[in-house]
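A single protein chain has been removed from this complex, and every other one stays in its place.
Naming follows writing order (A, B and C), and every chain is counted from residue 1.
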């Protein structure tokens, strides 16, 4: 509505001009911010209020074609097989009227003729996320795509898109990381996974560059590395891997699931892009931006890589994870996101040291993995009974596996979530591959251990409370064991 | 935002012009409806969708000054004692950002400098309600005011405003209607209530015009009549009363709590306004428009009466009941409200007859009160034991009062709400006045009876179910009694 | 639902027992908090999450009778004239299903048979508010009532209830405070206001105890004092007034609109209750608890005073303001509310001093009003042109009134809200009373001045920004004037 119309309409309602001038100035100021978002396509410095966010969402959803109650005077009549009709007003309201999802049968990023507002929503969210990643996380990668899929499925989509251009290459080299999704992503895409074992450097489980190089062949479509993981596994040496990939002309995909919160990881990836080859970087939205599970952002220095990913997704998709990210980014603003990253950084300063103190109190120690700045481990070797002279190591390890695992369950039942207790010699078969030492990402990690993460959004009081409960629980655990 | 800006911004996002043209046409069409509401100030023919309503509400609340998160770059800084700051986002969202309520210390209808959107909301709601009342309910009264108060307190406010101009008159003649609020409204306003008894015409309890005339004096500030009530009380003869009031130069206030749903009542009031004096008509919003409890609309043929009411309310008020009415009216549209009135009319056609049938099955009969088209009564005389020859009537009636009342409780425990069971000879003291036959609005109504209403929003299946349960319950009631 | 049922039902859904045990423990823990609220009726120490609050609200609203879609199998059928039916689901959802408001025709605090959940909501909110007031604000008054009315109308209701017991007393002594609502509250209640002038003590405008005592008579129903107000008016000497009222056997009502945020005011009122007579203390909910406009809490050391207030409200009322307070208090918890009070206290420490610095920069000074710890004033005398020798003071003051007032408008147009600019010799007629020096609460306050408040919820950045803008605006103001 034009200002003049509003002004005179309000005058007709008996509202003094001095009031309407102030009110319209507020409306104009709000529109200015909306326009600025539209035109600059950057994350605003300051977060918006919920009222502003909702106002803007309703403007966008009014651009879609379905938001009119069906009455004889409705502007639109729909005679397609899908017309964005929503049965439940509860559902309509929780989506602010958006019903059409994102994308079209040809491409998940393709604008929809019936749903301009939805198309805008997706594009603006992408621009804001890219801006946040570049300016706050420090990752300098030019192109990106938002997917309403978890990192695993996104990885699968990336692989599918690469295969289309390289139909003769069917092998993927996977620098071992003990997490099922990525492994399954490879087989979901119809490709063959070759597990590249890791190696030890002190306590750290690191990339085995030699093994990787040896596995290279013209059958290899891509190498998958990982830059956010549980200690004692540390981020892969993606710069070295990038060089190898360039040399061997093989695609390189980085699984950076929750690495955006770590500035040094971003730097490492930036270097990899410069010194070698990086085709795609897959990041989770929920783990980096505090939204519900279900979205990912894939980044690439090359535009065509990103475009091909969009084309592989066969059909429309739910835009709900994108809507969550849109709201959250606008609510944070640049300052809010920076504060979250700083708060984590601050929590981090003492995290390792305090965890170490608890460990030492119980005769254990912190695993020294300085390249992992999110996940931390402490040994748990003393939790098990000592090995009898008579028994061989394997039987011994097998016999103590279960008792040690019990610590994890005890912590969970004491309302500590997120810790992982890894006994030695765990073994798992994934799609035919036997992975010895499962959980540690290494065949024979020499310690039983436990991990805890200092991730974005953690509250200082949670850390305090965790350390108290951990201390108590180990104490109780040992006491119990002595009784037996 | 201007269309051109939006169009080019969307083009920059990669959205084809054919799409944006359609989307903008939708936005323009929506704005056209908003403008039309602003300019014409009439209830739209067709209801709006929830999405449209919310979009419009956020436009309005953006006109208020408080809807900006407090950040260093906030446009507004507030150093008053009340700045519309809301602690809970749940609260902010449920009010669509409105925090300032309505009115100012001087007048509840006065626009607020800080809250132009709130001021607009109140004015538009009033215009739409007046339009609905005029065009659907058929009540031709020119001026009105919305109050976030129930009918009783609204009545009190009306009386206060009348007293200010007539400080020497302190008596109010109240055509007896057995309902506490109105009586209390008089004493809350610091006035003295004179109860004018009713009289019988057949089954109907009607206005006693002779008694009313006799009570007229220069001490009398106003007469209060009622046009919506429980059978066998029927609406007051407000046309005759209006004439009397004109003759005696006494104010006349009509309590039309839920009468807007009844076309013949509106006609009667229209006539009263023409042939005599009507100063104010008080109607409930919840009972007429299906919103939560807490609002009223006061109508008057005279502008100054309405203006004075607004001035008596001392201070700001919650605009929540007005917000509810705003949403509901927009959601209904003219057609939706008309349909509700028609549905009631249709339910009405068989209501009395079917209720009569149930009554007759149990040896009772329908009370013949044709002037009451909302509430219906059936006699319950046979529910009580017959009178022994030896006992006097009063002792007899006293002894059967409780047993008869039990039917109401039985119905309620069978999930029938809204019925009223009135035994004979109930008595109540209200502020010193002894009201014999309390409940029936008559000193000595010759029947015990029960009432049920056919009110706006009643669902046909409710009526069906009510009649079934009533039948069963009377049956059980009688069976139980026979056992004793 | 019983845990055992849930546990086995979830097992049947294929959910492992270890999971369900954890989940049920969460549910049990939540229910424990709900029960604790029910049983202890105290504000929880820690605030609840929005999810918990909503869960609890839906439990309560499920206790009401109307929350069932109308279908053939509905449990309830309603045949009353008001059945809590809501047309719009948007309206139903924003009230969490509550439709019945609060109270009954007899008493606003009376439980409603059809709406047990609504009744519980009102009671629990009252208990929590009383707990917050006692434990955080430090006000030791035993009884209270929540009203969905602003402070002015609440004051009116209190006066009406007092009059009922003292029908022969019709005068109210009002210690002058230049704010319309309270004055109007007196006339709305049909009583006569006697304005007791104030007196000066240094810069402070204080209670004129002598004038008050002189006005005492057996016509006087009550004295109204004020404990939260704009500087240079300071809170009334309610302890002395309380003694006077006790001596003269006159009711004493304290208007403590936004005083709950000030510990020293609470202490003063506590003392007044001990040393003399205090009948009722009226406080705003929005100004003290950061909810939307529209609610008040009235406190009294005497139970019957509170009960009578409830009885005067004629009819049901909107419970929306109570719902807002309920949500807000639960969201704050004791710690959240205490933090707000502490934050204000902290902002307060430097507020006066920094405001003083700005004033002095422009040749003005802070008004020394140490008894007012919320509102602060600075002189503005130098803003006006000096008086010519030839002109008399009154013409001079009249001629400069408007130019000085312009500063307020300038600040508002620069998005500073809440300041008040008071020129000298403003005059206003309220209900026949001529109030000279209107705005300052004193007949002849010797300065033009401006006030700003440091109220609950103010953000430090707002204070910073205000001081910057004030400085700039005065500067611009003076520059402009020099040009003329």
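The rule is short, and it goes like this: a contact is a pair of C-beta atoms (placed from the backbone, for glycine too) under 8 Å apart; a residue touches a chain by one contact, two chains touch by 3 or more.
This structure is a prediction, so every number in the text was calculated from the model and none was measured.
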| item | value |
| --- | --- |
| Chain not shown, its touching partners among those shown | A, B, C |
| Identified contact with the non-displayed chain, of A:19, A:95 or A:248 | A:95 |
| Identified contact with the non-displayed chain, of B:22, B:200, B:275 or B:436 | B:22 |
| Selected residue (touches chain absent from view) among A:44, A:144 or A:295 | A:295 |
| Contacting the left-out chain in the complete assembly, out of C:59, C:274, C:409 or C:468 | C:59 |
| Hidden partner interface residues of chain C, rising order | 1, 5-6, 9-10, 12-16, 18-20, 22-24, 26-27, 29-31, 34-35, 38-39, 41, 45-52, 54-55, 58-59, 61-65, 67-69, 71-75, 89, 92-93, 96-97, 111-114, 116-117, 119-120, 123-124, 127, 333, 335 |
| Interface with the undisplayed chain - residues on chain A | 50, 53-54, 65, 70-72, 74-91, 94-95, 98-102, 105-106, 113-114, 148-153, 155-157, 160, 163-164, 179-182, 184-185, 187-191, 228, 230, 257-258, 284, 286-287, 289-295, 311-321, 324, 327-328, 331-332, 336, 340, 374-375, 412, 415-419, 452-455, 457-459, 461-463, 465-466, 469 |
| Chain not shown, touching residues in chain B | 18, 22, 89-90, 93, 409, 412-413 |
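We take it that only the chains that are shown with their structure count from here on.
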| item | value |
| --- | --- |
| Identity of the most central chain, Cα criterion | C |
| Relative to chain B, chain with the most remote C-alpha centre | A |
| Separation of mean Cα positions, chain B and chain A [Å, integer] | 54 |
| Interchain centroid distance [CA atoms averaged], chain B/chain C, Å | 29 |
| For chain A paired with chain C, centre-to-centre distance based on mean C-alpha positions, whole Å | 46 |
| Residues within chain B bordering two or more other chains | 50, 54, 65, 71-72, 74-75, 89, 113-114 |
